[in-house]
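Starting off with a structure, shown below.
Note that one protein chain of the assembly has been removed; the remaining protein chains are unaltered in position.
Showing chain A:
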Amino acid sequence: MSLLSPSTEGRTGAFLNRTELAGTVVLALFIFVVLPLVLDPFRLNMFGKYLTYAFVAVGLVLCWGAGGILSLGQGVFFGLGGYALAMFLKLEASTPEATKIQSTPGIPDFMDWNQITQLPLWWQPFHSLGFSLVAVVAVPVFFAFVIGTAMFRRRVGGVYFSIITQAIAAILTILIIGQQGYTGGVNGITDLRTLKGWDIRPDGAKEVLYFVNAALLFVCLAIAQLIRRSKLGRLLIAMRDQEDRVRFSGYDVASLKIFIFCVGAAFAAIGGAMFTLQVGFMSPTFVGIVPSIEMVIFCAVGGRNSLIGAVWGTLLVNWAKTAFSETFPELWQFGLGALFIAVVLVFPNGLAGIWTTHVAPVLARLLARGESKSTTPAE
């Protein structure tokens, strides 16, 4: 790469280079063809759930891998997106006929249990699907914008940002659990049934949702790739490595950071909403500190600089988590802890890094040898 014209590659190169294209095709084949063919509906739904975390991981590749902003509160955005949709679905499930045994029919069951007799004002707009879908993205992005503006305009970054986002995740969890009359408390919003009359519970519906989810993930991947290929993407990397130089070159570093943080939040929110649809509930377990940090490890295992890697990392860690917790629940916690340490000390670029430094050269050599062998008899 030429030092004098660092952006020419971005401008003249293709949208995806050959390796990236091959990686995308393989991933698409795996998600759209292999998994649905191999897995039974229960397991497919489970992988669908994992893929919703991949949205968060892809957002983290942009924020953390490219921008150097480590948010430990992505669960907040995942949760807000998920709750926004869950509120709509809950209201649809709480028709006066379906809830006529309650003392106040027509309101969600957990409100009735908490002696609330009227739907709170801020729940009212969630009767509308259009509003809810906008809220899924708009509410988390608004929060990300406020947090980002408050922090980045004052040039707070690095570990301070991580701690504050973590604190926000803790606050939101305590708030949701504490206000159980309005939020469903620890159990979250459960027993979701239909989306505009379409039952989301049977296997067939879950299969459809799986494909919708996977398609949305690829849309997000495309957007993320677009950002990475653009001048903005290059600025982000420059900012990560030498923030002051970018600032002295006249760029508004804070705006760049706020923008990418909002994009990450939007991705996480879409993932959260798809989670609600596929799993059928949303609870504070997916908002707090522990899930938020776990989402970072999905991204780190895949490779913090690789969009495709992040998806693989998410699938791999979650699959391992399920497999281990089913057989050796004690070992999983040790394994996860070791994974955090290993991913930092031993392979900081994750699976993608292992691939490019160890697997790809060997593969290239093997291919080259194969080609030379096939050409020798002809001579």
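To be clear about the criterion, a contact is a pair of C-beta atoms (placed from the backbone, for glycine too) under 8 Å apart; a residue touches a chain by one contact, two chains touch by 3 or more; residues count from 1.
To be clear about the criterion, contacts and distances are computed from a predicted model.
Peer 1: Unshown chain, UniProt name, "ABC-2 type transport system ATP-binding protein", "EboA domain-containing protein", "TatD family hydrolase" or "Urea ABC transporter permease"?
Peer 2: The chain we cannot see is, by its UniProt record, "Urea ABC transporter permease".
Peer 1: Touch as defined at the start, partner being the missing chain; which of A:Ile107, A:Leu235, A:Ala300 or A:Ala352 qualifies?
Peer 2: Only one of A:Ile107, A:Leu235, A:Ala300 or A:Ala352 touches the chain omitted from view, namely A:Ala300.
Peer 1: In the full complex, which of A:Val34, A:Val134 or A:Ala150 touches the chain missing from this view?
Peer 2: A:Ala150
Peer 1: Among A:Pro96, A:Gly204 or A:Pro348, which one is in touch with the chain left out?
Peer 2: Residue touching the absent chain, from the options given: A:Pro348.
Peer 1: Tell me, which residues in chain A touch the chain that this view leaves out?
Peer 2: Interface with the chain not displayed, on the chain A side: 64, 68, 70, 72, 147, 150-151, 154-156, 158-160, 162-164, 166-168, 170-171, 174-175, 177-179, 289-290, 293, 296-297, 300, 330, 333-334, 336-341, 343-345, 348.
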